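Take this structure first; my questions come after.
Note that one protein chain is taken out, while the other chains of the complex remain in position.
First chain written, first letter: the chains are A, B, C and D, and each begins at residue 1.
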Amino acid sequence: MTVALAVLLPLVAAVLVPFGGRVGALGRRVAAFAPLALLLPLMSGERGEWRWVLLGIELAVDPWGVPFVLLTAIAWSASGYFALRGLGRGSWGFWLGWSLSLWGMVLVLLAQNLVTFYLGYVAVSLSAYLMITHARTSAAWRAGRIYLLLAFAGEAAIVSGVLVLAGHYGNVSLPLLATPDFAAGVAAARWPLFVGFAVKLGIVPLHVWLPLAHPIAPVPASAILSGVIVKAGLLGWLKLIPPQGLEAAASAPALLWLGLATAFVGVLLGLTQGKLKTVLAYSTISQMGLVLVAYAAYSLQPGDARWLAAIGLLALHHGLTKTSLFLAAGCAPGASGVRRLLLALPALSLAAAPFATGYLAKGWLGRAVAAGIDAGALASISYTLLTFTSAATALLMWRLWLLALRERDAEAALHPAWALAALAALTVPWLYAGASDLLIIPTVPSVWAATWPILVAGAIVLLARVPRRPGLTLPEGDLVVVLEKLASRIAPPQLPAVPSVPAGARLLSTLGRSLAGAESLLRELPMVGLLMLLISVVVWLLLWL
Amino acid sequence: MTSTTVYLLAASAVFGIGVYGLIVADHILRKLLALNMMGSAVFVFILTVAGVTPEGPDPLAQALVLTGIVIAVAATAFALALMVRMFQETGLTSLQGHDGDD
Amino acid sequence: MTTEALTLLVFAPLAGALVMVVAPRRAAAPIAVLSLLTLPPALVPLTRAVRAGELVQLPLAGFAAPLGIVWRVDALAVTMLLLSVAVVLLVSLHALASFPPERESGQRFWPLWLILVSSLHALFLSADLFNLYVTLELVTLAGVALIAVRGEPAAMRAAMRYLLLGLMASLFYLLATALLYGQTGTLDLYLVGERLEAGGLTAIAVALMATGLLLKAAIVPLHVWLPAAHGKAPGPVSAVLSALVVKAALYILIRLWFWGGGGQAGEHAALLLGVLGALAILYASAAAIAQRRLKMLVAYSTLAQLGYVMLLFPLASAGAYRAVVFHVVAHGIAKAAMFLAAANLLRALGSERLQRLAGAGSRHGLDVLAFALAGVSIMGLPPSGGFVAKWLLLAAAWQERGWAWVVVISVGSLLAAVYVFRVVSLAFAQPLREPERAASAGEEQGRAQLTSVAALLLAALAIVLGLASAPLIALIDQGLPPGMLR
Amino acid sequence: MTIGVLVDVLLALSLVGLSLQVVTGRALFRDLVLFILFGLLIALSWARLGAPDVALAEAAIGAGLTGALMLMAYRRLAAGGAADVSPARRRPLLALPVAALAGILVAIIGLSAQGVERVPDAAGTLVLQELSATGLGNPITGVLLVFRGLDTMLEMAVLLVALLGAWAVLGAAHPGRLHQVDRETPLVSALLTTVAPVTLLIATHLLLVGTDAPGGAFQAGAVLTGCGVLLVLTGTVRPRAAAGLLTKLLAIAGLAAFALIGVSALALGRAPMTLPGMWAVYLIETAMMLSIALTMTLLFARSRALGPEQR
Partner (left out) sequence: MTEVVHPLPIVVVLVSLLAGLAIAALGERRQRLRTVLNLTAAVLKLGLVLWIALLVMDGVVPVFRFPLVPGFDLLLRADSLSILFASLSAVLWLVTTVYAIAYMEHYDNRARFFGFFSICVTATMGIAMAGNLLTFFVFYELLTLATWPLVVHTGSRAALRAGRTYLRFTLGGSALFLVGLIWLYALAGTQDFIAGGSLGLLELDAHASLRAIFVLIAIGMGVKAALVPLHAWLPTAMVAPAPVSALLHAVAVVKAGAFGLVRLVADVFGGGLTAELGLGLALAIAASFTIVYGSVLALGQSDLKRRLAYSTVSQVSYIALGIAIGGPIATVGGMVHLVHQGVMKITMFFCAGTFATLLGVTRIDELDGLARRLPWSAAAFSVAALGMIGLPPMAGFVSKWYLGAGAVAVGQTWVVAVLVASTLLNAAYFLPLVSRMWLRPAPDRWPGGSQPSAWVTAGMVVPALVTAGLTIAFGVLAGSTLSPLDWAIAIAREYVP
């Protein structure tokens, strides 16, 4: 019942929001606060099973899934509260996307079998498009296109992996995948699924959609995109390709380096940006690099539930923090002291400043990596580099701060949702850690370990005199711009291409047109006869030989 | 060489000449002449090939020839009527050329 | 019973013709109807007897084979008679409207028509070489007269050509008959078959006879007369010429070949006949496609369809025999329907140019439907008689490992589809202009409808034949040629 | 080689020569005349071959009647100004292969026919054996009317079809526009007054003896036709536009009588075409003679009916 409520409320909202008047208004309210219904199954611990729906739907909160559920419930409802202002009847497309992506996210969170997860994942991916393109500007269309392109690229990889899993075990119960009996299938599906979910997480070089999509979406949408929805990729890793066995361990170092690279690249690219939300998007990329590091570390000791919980903690911390930062971006954060404070605290937290939730989450991350180094599986320098990511993040937050100070438009009111989100970001991870035995009691060394990277960052800021404007500005979406130019050179856009087809697809449509030329030839009578005979003969010959 | 053989050979020859005439001749009337000569040749042929009985040529063959002659004249008469009408309608006495099918 | 039945089949239409010549005009229609309606009952005892395995024989005037003429009815003859009666009755329905017996045109048409029917039946019954000659002449002359019956110049030219070539063919046949009589001393086909010995004489006799019959049957390349003759003749005449008259010549050829000892001419000759058939199928189909006039197209289609019959000779198996005889029936019915429909369209549109057909589908739907249904059978598409025939023929060809024939048959039916659909698709096309002719009087309209109904009935029969083929096939199987094992 | 054979050879050579002339000639009228000559020579050959019945028929029908019909048709074409419009064109590309092939055919036929040997129990021999049972003296009449009556009946049907067909293609043109011999010419009137009754007499004679001796309905009919042709040519009878009942009855008489009697045998429990007695033979022969004569005369005159000149 509680599970059903959590799943169905977003759907009810999706049905209601396209209507005008009170119905629509009710729908928007339901949509905004439906995420809170997620807390019900968390409390009841109920399972939901509907065998007759699709290929069988199974829902429950995973033992390790609590932080994710908390994150979704809090971040999403806070953003929803935020969204209720300003996004009214005219933006029913946004609300539809909102409700459906929420629905999908709930399914992803609670999925206990393959089909349920996939259903949710697709719903999240697709409906996010509605939010991204909400602005209807050409930039929004472009972001949407590229988002869809990459989403479907990811989807391709994911569906391959899902089908491979299905081929092995059918609509398998997901917890089983972590058991050794299922290692073979998981191994077979591992890489396609890894890559597919990596798109959602924005792992370099699959990150290009993120800096385009997140800034262009309305503020609350950016908040959940960056704060919650990217975590769907992480959930995918954890649920569908839970690390187990030697193979996972063997790939852990590579994943670790990839994660670190993402963390640094995200920051470096972010530093070249001139827009608040874009910087935040790059920050998300960077942070997701850290998530990958966590996943890699967890791969080394798959049996250890602590590391799994630590990953959850990291996600919870980042999600709430990023949500509050994005909401801040919608409230002219530089307009008053309170606002600046509400911005600064989460930003510091993200840089893992002592006593902040980032300190907690990254402390566990550090421990996980350290454990790996102790086991001899990881290079010891990785720990150092990990620490430097905090410095990098701090630099990026500085950049953020500078940009935020420009946003002084006092007209934009301070929305209570922001405050609530910031509050949650600063407290909830602690509470969760306390509840699940993950507290890190601050000690002097650990506080110092968290502090010096920030000091380093400060030093860099002071010494290098990082100017208010970055010396180098890169366009949003970095790599994609290069690719677009390349594609347009190969297939010039002024050709009467099918409109609104992504640049890459233009190539295909050119190919399609030239094939259509061959088609008309095919339709001619002698050709028909010739072909049929030719086929018969050739096949016949081939079969004879 | 008996007279039967002589007529048999002659009949064969006339048959061949008739075929030639029928095919090569242009005027319908001449074609009909050739046709009638062919017919006569065939009739002679029937009688000579059938052989003789003690009481003269095979009576059955003779009866066949009689029937054949009447059929031939009937067909010729009709053909002539057709030819004359055709001539009246089209002014043609030959079948050469198109049938007016474009 | 069978004696009376046989007599009726030949004499009823003959009597009808004679009475009609002398009777007053207003009595013409009843006479025609009456004399034709006696035919179906006559077939009942014959069919029953043959189905019971009986060979119905009637020595005319009581004189048996070498001396007299014997009417002999086996399964093949009954099949042909069934076809003939079915086609004649339905085509006559058309003729009742297109040649009203009480009018001048009908007065000219009907006696000839009835004599044609009578002589066709006499031909199918006869087992005597000379009697076959006489009936063949009678059929040809009546056919020629009917072609020219309207007195149209083009029709007369066609008739003239048909007549001259037909007479020549008859003489070939008669010459061969003489040779056969000289060698065997009998004119009875079956006795000839028994007595004939292989040799030069037999060879030339069979060759002459076959050539004559091939010409009468218009097998490519001896076909030049047929398209014009069938194309220019009035509708009912074309229908019966294509459905029955050319088949009569083939019927004699088949009789001669498989019953009369002609098969002794050997495999090579049979092969040649088959090749001619294949040539007919391919060439005539292509020619049909190239036609610009409706009835010419249908006539060329007849040529192509006749080609299938010729495949019997090289295949020479029970399966092929069954297939070919069935094909003769199926094509006869379908082609009669097609010619009637074509004639109706021609009359309604005032021109037989294919282009004028545009839009005929909506205004003359019944005729187009009849044409299309008949076309289905001609193309050999299921469910139709043509399909069953094609199926049987393909199966037979396959069984005899005649791959080339398989290809020819398949290609032939594809080509058939091309020309049939050329017509049908034109009928579906948007009309170029509205050449709507003045609405005809009520009586004329009634007549027009009757002609359409006749065509449609025949076309429906062509389809039904495909669904109810089993009895007919059983009947055909009853009378396989000697030496052919089922 | 006896004299007889020598005559035969000469006759045969003339036949071949004449036929060649007819086929390859250039003047149609001349070739027509040659064709009639050819017919007469054929009749002679029949006589030489010992077939007087056929000889009679050939002379009367094959040469005489056919020739007359041809000449009449020629005149009609000539009247339209088109008799010789198309002299035989030389078409060597067509003619040579045709000639070669026809020659080969002739050779094959001629050579293989040499090998024919009479079968002892041929149907013809049986006819002679069975003839006595029929009561007829002439085996040919026996074959025509008794043994193979169906052939003869259908032959009458052919004749009727020819007539009906000719009527059908007669068209609306006025039936008679013949160049007529002036009846008042003394010779002609004498001819008429003497020849007509004589031919009638000959015809009756031929018909009657036909049962036992050479002759019969065909020959009689042909002779009678000759009379009719004469009457038409002299204009004693003139073509008419519409056939009366009598004309029609006469035209179908032969066929009708034969068919009626043939079918009525069924009533007596006999096979169809069985003749009930000699009266039937005479009846049928007479009816056939009349039908033949009328039909051929009408065909000659190209008309639907004939009748005395109307004022």
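Keep this in mind: contacts are C-beta pairs under 8 Å (C-beta built on N, C-alpha and C of every residue); 3 or more make two chains touch, one makes a residue touch a chain.
Being a predicted model, the structure only gives us computed values, none of them experimental.
Considering the intact complex, the chain excluded from display touches A, C. The chain omitted from view is touched by exactly one of A:R136, A:R406 or A:K485, namely A:R136.
In the complete complex, the residue from C:Q355, C:S425 or C:Q445 that touches the missing chain is C:S425. Per the touch definition above, the residue from C:V376, C:A459 or C:L480 contacting the chain not shown is C:V376.
Residue C:V388 is the one among C:A158, C:V388, C:V423 or C:A455 that touches the chain missing from this view.
Although one chain is not shown, part of chain C still touches it, namely residues 322, 358-359, 361-362, 365, 376, 379, 381-383, 387-388, 390-392, 394-395, 398-399, 406, 410-411, 413-414, 417, 421, 425, 428-430, 466-467, 469-470, 473, 477.
With the whole complex as reference, residues 50-56, 93, 115, 118-119, 122-123, 126, 129-130, 133, 136, 144, 148, 152-153, 155-157, 159-160, 162-164, 166-168, 170, 188, 498-502, 505, 508-513, 515-516, 519, 522-523, 525, 528-529, 531-532, 535-536, 539-540, 543-544 of chain A touch the missing chain.
Methods note: only the chains that are shown with their structure count from here on.
When each chain is reduced to the mean of its CA atoms, the one lying nearest the mean of all protein CA atoms is C. Here the CA centre of chain C is 31 Å from the CA centre of chain D. One finds 102 Å separating the Cα centroids of chain A and chain B.
In this assembly, the C-alpha centroid of chain A lies 110 Å from the C-alpha centroid of chain D.
In chain A, there is no position where the chain touches two or more neighbouring chains simultaneously. Within chain D, the positions touching two or more other chains are listed as 109, 113, 116, 118, 122-125, 127, 147-148, 151, 155, 158, 161-162, 165, 169, 171. If the chains shown are joined wherever they touch, the resulting network has some other arrangement, not a path, ring, star or complete graph.
Contacts from chain D toward chain B in the complex involve residues 1, 4-5, 8-9, 11-13, 15-16, 19-20, 22-24, 28, 31-32, 35, 38-39, 42, 45-46, 48-51, 53-54, 57-58, 61-62, 65-66, 69-70, 72-74, 76-77, 80, 82, 85-89, 91, 94-95, 98-99, 102-103, 105-107, 109-110, 113-114, 116-118, 122-125, 127-128, 139-140, 142-144, 147-148, 151-152, 155, 158-159, 161-162, 165-166, 169-171, 173, 216, 218, 292, 295-296, 299-300, 302. Remark: chain C residues 130, 134, 137, 141, 144-145, 148, 151, 153-154, 156-161, 163-164, 167-168, 171, 174-175, 177-179, 181-182, 187, 228, 231-232, 292-293, 296 touch chain B in the complex. The residues of chain B lying in touch with chain C in their complex are 15, 19, 22, 28, 31-32, 35, 38-39, 42, 45-46, 49-51, 60-61, 64, 67-68, 71, 74-75, 78-79, 82-83, 85-86, 89-90, 92, 95, 99-102.
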